[in-house]
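Sharing a structure below in structure tokens format, with a few things to ask.
Just one protein chain is left out here, and the rest sit where they should.
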Amino acid sequence: MTILQVENLTMRFGGLTAVNNVSFTAQQGNITAIIGPNGAGKTTLFNCITGFYKPTSGGITIMHGKPLRLDKLPGHAIARKGRVARTFQNIRLFGGMTALENLLVAQHNKLQAATGFGVLGILGIGKYRAEERAAIERAKYWLAQTGLLERADDPAGALPYGAQRRLEIARAMCTEPVLLCLDEPAAGLNPRESAALNELLLNIRADGTSLLLIEHDMGVVMKISDHIVVLDHGKKIADGTPAEIRSDPHVIAAYLGEGDEGLEETETTL
Amino acid sequence: MSAVLELKGVSTFYGAVQALRDVSIEVNEAEIVTLIGANGAGKSTLMMTIFGQPKAKSGEIIYQGETITALPAFQIARRGIAQSPEGRRIFPRMSVEENLLMGAQVVNYADYDKQLSMVLELFPRLRERFAQRGGTLSGGEQQMLAIARALMSKPKLLLLDEPSLGLAPLVIKQIFGAIRQLNRETGLTVLLVEQNANQALRLAHRGYVLVNGAITMEGTGAELLARPEIRAAYLEGGH
Partner (left out) sequence: MTRAVDMLKDAAAVAFFALLIFAPFLGLQLSDNDAGGLSLSARPALLAAAVGLTFLARIAMLLWHQYRPAAPNVHIAAAAQKSGKYIAPALLVFALVMPFLPGLPNAYIDLGVLIMTYVMLGWGLNIVVGLAGLLDLGYVAFYAVGAYSFALLATNFGLGFWECLPLAGILAACWGTFLGFPVLRLRGDYLAIVTLAFGEIIRLIITNWVSLTGGPNGITDIPRPTLFGLKFSMAGGPGTFAGFFGLDPHPSQRITFLYYIILALALLTNWVTMRLRRQPLGRAWEALREDETACRSLGINVRNTKLTAFAIGAMFGGFAGCFFAARDGFISPDSFTFMESATVLAIVVLGGAGSQLGVVLAACVMIGVPAMLQSLQIYRMLIFGAALVVIMVVKPRGFISTRRPTVALRKAKEIGAELIAQGRG
């Protein structure tokens, strides 16, 4: 069953066409990867899907329950109504707040509704207390899933890089999305951390959330994706399973290059 | 073989937290040396300490025989050290051309043209985007721009902090290939910090392993690649 449908999506910035008539679908419960050379338009595509840009033409539809046109929603409604969450290429955590606080901010809308326009909350009556407790439990769950429970009270800005990446994912999951969009989640992670990331993403998929990710780390992409879409210069050049993509000559020429055999060893003595 | 860069017993603090413990490394003429280690081990701190931001609390940094530990950053740059820093740090409101011009501040005009055609050869993408503002480039393109900008100053020593971050596999191969070529043809000395330990150790002549701010291992690239501890910690599960 399709969860996301991108139809003839085009994004132009003045004279520059960043995304050119791209169409693809992502299946529910799948991990769909978007790969391609630098500057191919991957993050621009993401930004269109997650509401940061309004596409020049084309449509993006999320099919959870009744279909909803994402490109017609205001930015902040994408998470709430569209149930689409995202992480960023350059991590955007709330650095001066603790990990736990970051995860509570993610649950803002639910908590805010329980405060009765804020007034009841200030006075300490109403359902707020219970809702806050539930929110903290949900936060604890995701902190545990990402291995950050011990660091819940540490400021997010002080966490090591790999932990920050995981926290951003945990925060996105606290909005209870049906589609999680990850922009280069493995960037800067060493192979060990990448393996842990794979596990985390597979767990998220097992829980029922669909994933869409941009990634350069083939160790992540090939291992866990169900479906890969390849962009180059704004156009889709390939669309298929990892096996198909890995052997596609266009993709190899434009993006993957020949295997490691092409890399010679440097002389060890000078 | 003379040392272009030497760190002797360098320790650096961020406030009360010690980020580098008594680090001693050396980079010799025309060598490619790599520094590998986990996130948070202090690799970027070491790169930044060479430029004096933060200043080393103890120990010495010697570049071509001169102690540069206390020099302000811009003077260090003028002595022929160029850096492609962590997080790229390109000038977002300046065009690609202007960014490259900024990198070439220290060279004369004759060399500028030569360096420019060299970097554009290396990163054809930048030629396509020559007049575009740096901030509109994609993440990987910005990384290319950062490296190109560092190369514009015709440095004697090139510091690269995670140059492969966010780059497509093909481009990573191209860059590493280009670094090897520059090293061979012009004797460019390179200190490279990399998460991608596999590629880095294959590229480098020698390597150091940084754990929690201290050097725990050193050896040639091949030696380190063969070590079981290195394989387990940094290469397992990789591509």
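The letters A and B name the chains in turn, as written, and every chain counts its residues from 1.
Here is the rule we go by: a contact is a pair of C-beta atoms (placed from the backbone, for glycine too) under 8 Å apart; a residue touches a chain by one contact, two chains touch by 3 or more.
The structure presented is a predicted model; accordingly, all values stated were derived computationally and were not measured.
Across the entire complex, the residue among A:Q28, A:T56 or A:T115 in touch with the chain not shown is A:T115.
When the omitted chain is restored, the residue from B:K57, B:R89, B:K114 or B:R127 that touches it is B:K57.
Considering the full assembly, A:R80 is the residue among A:R80, A:K127 or A:R205 that touches the omitted chain.
The omitted chain makes contact with just one of the residues A:M11, A:A26, A:A40 or A:L100: A:L100.
Contact between chain A and the unshown chain involves residues 50-52, 75-80, 85-86, 88, 92-98, 100-101, 104-109, 111-112, 115, 118, 121-122, 124, 128, 136, 140, 149, 152-158, 171-172, 175.
Here is the rule we go by: only the chains that are shown with their structure count from here on.
Across the complex, chain B is touched by residues 13, 16, 35-40, 42-43, 89-90, 160-162, 184, 187-195, 216-219, 254-257, 262-263, 265-268, 270 of chain A. Chain B contributes residues 1, 28, 30-32, 38-40, 87, 125, 129, 132, 136-141, 143-144, 162, 165-171, 173-174, 176-177, 180, 195, 197-199, 202-205, 220-223, 233-239 to its touches with chain A in the complex.
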